[in-house]
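Only one structure is covered here, and it is reproduced in the block below.
Missing here: one protein chain of the complex. Every other protein chain is in place.
After this line comes subunit A, so read on.
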Amino acid sequence: MGLSLIIILFKGYYLKSNKEIYNDAAKFFMKIFAINFTMGVITGIPMEFQFGTNWAKFSELTGGIIGQTLAMEGTFSFFLESSFLALFIFGEKLMGQKLHFLTGFFVFLGSWASGYLILATNAWMQHPVGYEILENGKFVLTHFSKLFSNPWLLPAFLHNQMASLVTSSFVVASIGAFYLLIKKHEAHGKLFLKTGVIIGLISSLLVAFPTGDLNAKNVAKYQPAAFAAMEGIFETEDAGAEIVLIGQPNMVEKKLDNKIAVPNILSFLTYQEWDKQIIGMDHFDESELPDNIPALYYSYHIMVGLGTIFIGIMGISILFLYRKKLYNFKPLLWTILFLVPFPFIANITGWYVAELGRQPYLVYGLLKTVDGVSLTVSSGNTLFTLLGFVALYMLLGLLFLVLVGKTIYHGPQHQKH
């Protein structure tokens, strides 16, 4: 999603300036996008199947609602992306530059619409709205528009999009750094690095504030148990809650070991009041708390910690760029190069926070995860297929790395072979 935006920025700038290098960049990253997209399609179809195969009861009960947004995703976004991607890759000569930009724009639109509709589905699971529960336990839709005006949706969507933009700008910057370090395709390398760090700084800031901030406030408001668990607040703090920087949840004694915390900050960040009360985990019944508190706590802290590091590195890079020293300062180039896996980790841990935080529910407060599974599918069968998918996805991951690596190695200048 992030890359599609960067691609149309390159393409748009090419239309304006008519400099070949921007067109090279757009086409080069579209190749990488295409590999991502193939992997996305083939690992995405199992996701659609999985609702029915593994979560039959959940699908039966809520299909009338989340079926809407998921079917829209399938009909609109998936279609926009897959069809216009082929046109973008294939049709430059046939269509002329302006139409080519337009097809790229539709790929971008499709991928962002896809994110929006998936997030709308997830937002309903996090904070259900516009529904009615029938006598037989089924959820039916009463207000279609509420699915999209869900207060959970917009912050979550923007946070997710900004996070994907962070990831892609790191990818773009690190490919640039790589070219500068190996002294190949240096003109392109400089362009990639510059674009990557500029967009990287903007998106790293936006991912924290306001989008991350708004999300955290939503969690505090609608899922206070999840909020207490992810922040590591075991006991309710009446006179303002501290923010935990480091510490390990000790689930036996119900406290944090080796804690380093700053007093009152959490209350201020959440409510803009220094001494506002924050409810701790002691306030909730065991059955209402997320089942894996340490995993949730660590995921959240890894995400926030990495996010802070990203802002720092991108900020320093911008400083060097401004003083025209970025392209020759090897320690920073190496740092950017080796940082590339971390935005992916931050994204994954971010989703862990959303999903672990919602536990023990599938639909928050209404339907427990254990009540959503396929009762007729035995655990032996699910384990068998899970092991299969683990192996298959490892193979796909390996192929993905080989192909992206090969594309990067070939470089942006070798468009035709």
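The definition used in the following text is that contacts are C-beta pairs under 8 Å (C-beta built on N, C-alpha and C of every residue); 3 or more make two chains touch, one makes a residue touch a chain; residues count from 1.
The rule is simple: contacts and distances are computed from a predicted model.
The complex appears with one chain absent; UniProt names that chain "Cytochrome bd-I ubiquinol oxidase subunit 2 apoprotein" among the candidates "Cytochrome bd-I ubiquinol oxidase subunit 2 apoprotein", "FAD-binding protein", "ABC-type quaternary amine transporter" or "Imidazole glycerol phosphate synthase subunit HisH". Among A:Glu60, A:Asp213 or A:Asp275, the one in contact with the hidden chain is A:Glu60.
Of the candidate positions A:Pro46, A:Pro151 or A:Pro360, contact with the hidden chain is made by A:Pro46. Among A:Leu15, A:Ala295 or A:Val377, only A:Val377 touches the chain that is left out of the view. If you put the hidden chain back, the residue from A:Leu15, A:Ala86, A:Ile309 or A:Leu337 that touches it is A:Ala86. Only one of the listed residues, A:Leu70, A:Leu206, A:Ala241 or A:Ile408, touches the absent chain: A:Leu70. Listed by residue number, the positions of subunit A touching the unshown chain are 38, 41-43, 45-46, 48-49, 51-54, 56-57, 59-65, 67-68, 70-76, 78-80, 82-87, 89-91, 94-95, 140-142, 144, 374-378, 381, 385, 388, 392, 396, 399, 403, 406.
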